[in-house]
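Note that one protein chain is taken out, while the other chains of the complex remain in position.
Note that the chains take the letters A, B and C in the order they are written out, and that residue 1 is the start of every chain.
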Amino acid sequence: MSVCTLRIDERDVAIEAGSTLLQAAREAGIAIPTLCVLEGLSPVAACRLCLVEVSGSEKLLPACITPVQEGMQVHTATPRLQEIRRTVIELLFTEGNHVCAICVANGHCELQDLAVEVGMDHSRLPYRFPDRHVDLSHPLFGLDHNRCVLCTRCVRVCDEVEGAHVWDVGWRGEHCRIIAGLDEPWGAVDACTHCGKCVEVCPTGALFHKGDTSEEKHSDPGRLQALVHARHHRQWTP
Amino acid sequence: MDPMTPRKRLATVWLAGCSGCHMSFLDLDEWLIELADLAEIVYSPIASDTKTFPEGVDICLVEGGVANTDNLALIQRVRANSRVLVSFGDCAITANIPGMRNMLHGADPVLRRAYLELADGSGQRPHAPGIVPELLDRVLPVHEVVPVDLYLPGCPPSAHRIRTALEPLLRGDWPELSGPELIRFG
Amino acid sequence: MSLCLRVCTAASCRSRGGEDLRQALAAVAGSSTVVKGVGCLGPCSEGPLLELETASGVGHPERQLFGNLPASDPAALAALARSLRACAENPKAPAPWQPPAGQALDLNHPFFRLQRRLVLKHCGRIDPESITEALAAGIYQQLQRVLEANDPAAVIELVRRSGLRGRGGAGYPTGLKWATVAKMPGHEKVVVCNADEGDPGAFMDRTVLEGDPHTLLEGMAIAAHAVGASRGFIYVRAEYPLAIARLRQAIHQAEQQGWLGTAIAGSRFNFEIALRVGAGAYVCGEETALIQSIEGKRGMPRPRPPYPAEQGVFGLPTLINNVETFANVPALLRLGVEAYGGGTKVFSLTGDVLRTGVIEVPMGTNLRTIVETMGGGAPQGRTIKAVQTGGPSGGCVPAQQLDTPVTYESLQALGTIMGSGGMVVMDDTTNMVDIARFFMAFSREESCGKCVPCRAGTVQLDNLLCRILERRANPADLEQLESLCVMVMDTSLCGLGQSAPKPVLSTLRHFRGDYLAMLSPEATP
Partner (left out) sequence: MPESFPDLEPVLQRHGRQADGLIEVLNHGQELYGYLGEPLLRHIARELRLPFSRVQGTASFYHLFRFTPPLRHSCLVCTGTACHVKGAGALLAVLAGEPLAERGIELGSVRCVGTCSGAPLVVVDGAVWNLQTSTALLAGLRRLEP
């Protein structure tokens, strides 16, 4: 195994070659905000929260997919990046209908936590109040599009881990939304195995267990990592 | 309290919100007594009988979004007469639950929905010009209507949060609010 | 007297009745008269167009061009045919023929005289539906030469030395791209032609596809041989039905005649081309989205690296160039680096300009030469305010800067890009905030929705521009517009999002007054 050494926020980090900047930063105890990335699923680099500055590169690079290189100088929290991250979170809040007070995930929501992390005490961009729907057709789970941030974790976990590919992204641009089957009610899609992995990885209250009320959704994305690890390495952590 | 320091003129305003933020304010309990030494409450739905928003207010906490013509007139008067305007709670900052009617896009569909479609038989649109204020087409966060100086999120903001923001303001300092204890929505 | 009548049957003249004209004139065809449909003849605003070539046997043939010919009126068409027949039957060289309706266009006008036609050499000359004419015109000769020499590295070196850069918009050095793909290990490689010409107001690629599809196929085959690819795709937008039909036909003909398929021209080189038709998605012009779409998926860009040269279609090393880039290659090989010189650029000239159409000019021609000398400037009584280049990814060049030579660098310095070649002239009645909003609405609609800044940022930017247009915005809104533009540019995943703010930033830079005039300081935040 070859090792790369690099500097992240003035800290020296040594890590296995082929690792990503995000892994290197986490190894060094440096927190970079993320939303779409989830260990165990393929990365999509879509939320742009983990963009970092790398000396010698004019462009900002997404830490979740950028491989480490020997001698790299990385800055993860410059004022420019902090401003960008706050704007990303504002764009997400204003794009949907995120009413934390009445959300199943209130207090356990990655989006809500990110708002705190980036210091968003209000949105400088106007709220859009889109007209979105709630799908309660499934016997066990619900999908509230108002709270969806289109991170596509559900799409990926259903395709890559469960193998059912119930979900996909439909339409495009601002009209994008998660669809089940031929854009049908979730409950009408036979392919669903009711495994609940999509609910487990959802960072917000968009996917939830029926019957959960405000603040009652507690997800544990870590369970997915354990599952994927067990599958690949035949090692369990009971 | 230093007798040389004049008491701050404090106001609280209730727009489109559930009054929960004001209830949380009352949860300040015994600190309210200290507060009374530091500030004179010159306008408030819970602590003053004044009907007209006064001039020369130092600090004003505004609960609720701007939902109707009365709210609109009041917030403009508040802004014109307050040195520090604090958006007090999620409704003031995001329109929050009152803002959910914005998904219906317009005052008319909201009234139709509430008074006709959901009525049991004898629904009728309220119409009392000059008595009941007209709804605006959208419930707006306060800062989309007038400039806001400080944001105090929460539904409601806890008493601790309110005190953390108010104490420095009353001293003439500026509070630094960050972290889950102080700026988490919901 | 022998006559050759060339009727433009490309999409623009066709929409003005060019096909009716061709059919009416077909009656004139005889032993000494040839009538054929050809690709674009240039000045689309004067269509339908007819080129008349007369040869009396002595001296060079005479060429005359006629525009605004009758198309739908049977009596006028019959009169035209009669007049031409009389001309053909006249044994002596006649005085210049005059059509009974329509008018003669001066071929010495700068619109024609200042062009240098490398890419469009055969366009408007040959019948694009006939491979026999293509072969007679010398198309596929460079491919044959390349196959005989069988020295791919030399071809790549030639392309590199010529300085040819991608004509699709980004201007990446073509030789470097080819060399990268050639160096990739593995036997299976892919060549893709990006014919998803999506910039509104741009139709250079359509002109090549409709007027001379075989030159494109030849260019692709030469590229495939150079990089070691055996599979090719042409991804063409569905909005070009005539181009699709002609490409299909050309591919079929080339297969029949052994210029595509296995053992091309008796060599050991195999190359097949499949056509992929888009379904209405501007973002598919972006390389990685185009790859997804070829693979039958949503056209969502993915981050680079890996670059298409490393992992493209089906994960194979892939060379992607646009139509005009490939179409340059046979001319470059024919002329050699020296005679090729700085090359050319094809532009489609439209908007508030007297003569609109397709032109090919030497690289470095002045914008003023193109717009005023060749295009005739703004319509009577108006003046030019700006020239828009680069479509939704570009910007506006103000009238004061029209003396800028058209090069990749000079346009970039002005805050716009060369782009694919769409050039839309705007006169003094144009509100530049409205133009900025037009492009932002376009980007908003065409955003794929994958990354947050582009999906949600373009909506916020569009809404802000609308506020300004409705005079509901204050100076703070303008500040927010600028900072959000920079944010979307810096953080979007692909070129569409990264360049979506450019029309706004460019108009803010050159026409800030248009914005300031629409602000109302009293508007609430």
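Criterion: a contact is a pair of C-beta atoms (placed from the backbone, for glycine too) under 8 Å apart; a residue touches a chain by one contact, two chains touch by 3 or more.
Values in this document were obtained by computation on a predicted structure and should not be read as measured data.
A.B. asks: Any idea which chains on screen the missing one touches?
C.D. replies: Among the chains that are shown, those touched by the missing chain are A, C.
A.B. asks: Out of C:174, C:194, C:288 or C:348, which touches the unshown chain?
C.D. replies: Within the whole complex, the residue contacting the unshown chain is C:348.
A.B. asks: One chain isn't shown here. Among C:278, C:308, C:395 or C:495, which residue touches it?
C.D. replies: Residue touching the absent chain, from the options given: C:278.
A.B. asks: Check the options A:149, A:166, A:207 or A:224 and report the residue that touches the missing chain.
C.D. replies: Checking the options A:149, A:166, A:207 or A:224, the one contacting the hidden chain is A:166.
A.B. asks: Which is it among C:295, C:428 or C:470 that touches the chain not included here?
C.D. replies: Within the whole complex, the residue contacting the unshown chain is C:295.
A.B. asks: Which chain C residues would touch the chain omitted from the figure, given the whole complex?
C.D. replies: Here the touching residues of chain C are 11-12, 14-16, 44-45, 47, 197-203, 206, 238-241, 276-282, 293-300, 314, 348, 350-352, 356-357, 388, 391, 422, 424, 426, 430, 435, 438-439, 442, 446, 448.
A.B. asks: Determine and list the chain A residues touching the chain excluded from the picture.
C.D. replies: Against the missing chain, chain A presents residues 159, 164-172, 179-184, 189, 191.
As a convention for this text, only the chains that are shown with their structure count from here on.
A.B. asks: Just give me the whole-number Å value for how far the CA centre of chain A lies from that of chain B.
C.D. replies: 34
A.B. asks: Once you find the CA centre of chain B and the CA centre of chain C, what distance in Å lies between them?
C.D. replies: 58
A.B. asks: Which parts of chain A, given as residue numbers and ranges, touch two or more other chains?
C.D. replies: 126
A.B. asks: For chain C, jot down the residues that touch at least 2 other chains.
C.D. replies: None at all.
A.B. asks: For the complex, give me every residue of chain A touching chain B.
C.D. replies: 93, 97-103, 106-107, 112-113, 115-116, 119-123, 126-127, 129-132
A.B. asks: Which residues of chain B touch chain A in the complex?
C.D. replies: That would be residues 87, 90, 93-97, 99-100, 102-105, 138, 141, 143-144, 148, 151-153, 155, 177-180, 183-186 of chain B.
A.B. asks: In their complex, what parts of chain A are in touch with chain C?
C.D. replies: 44-48, 51, 59-60, 62, 65, 83-84, 87-88, 91-92, 94-95, 124-126, 128, 150, 169, 171-176
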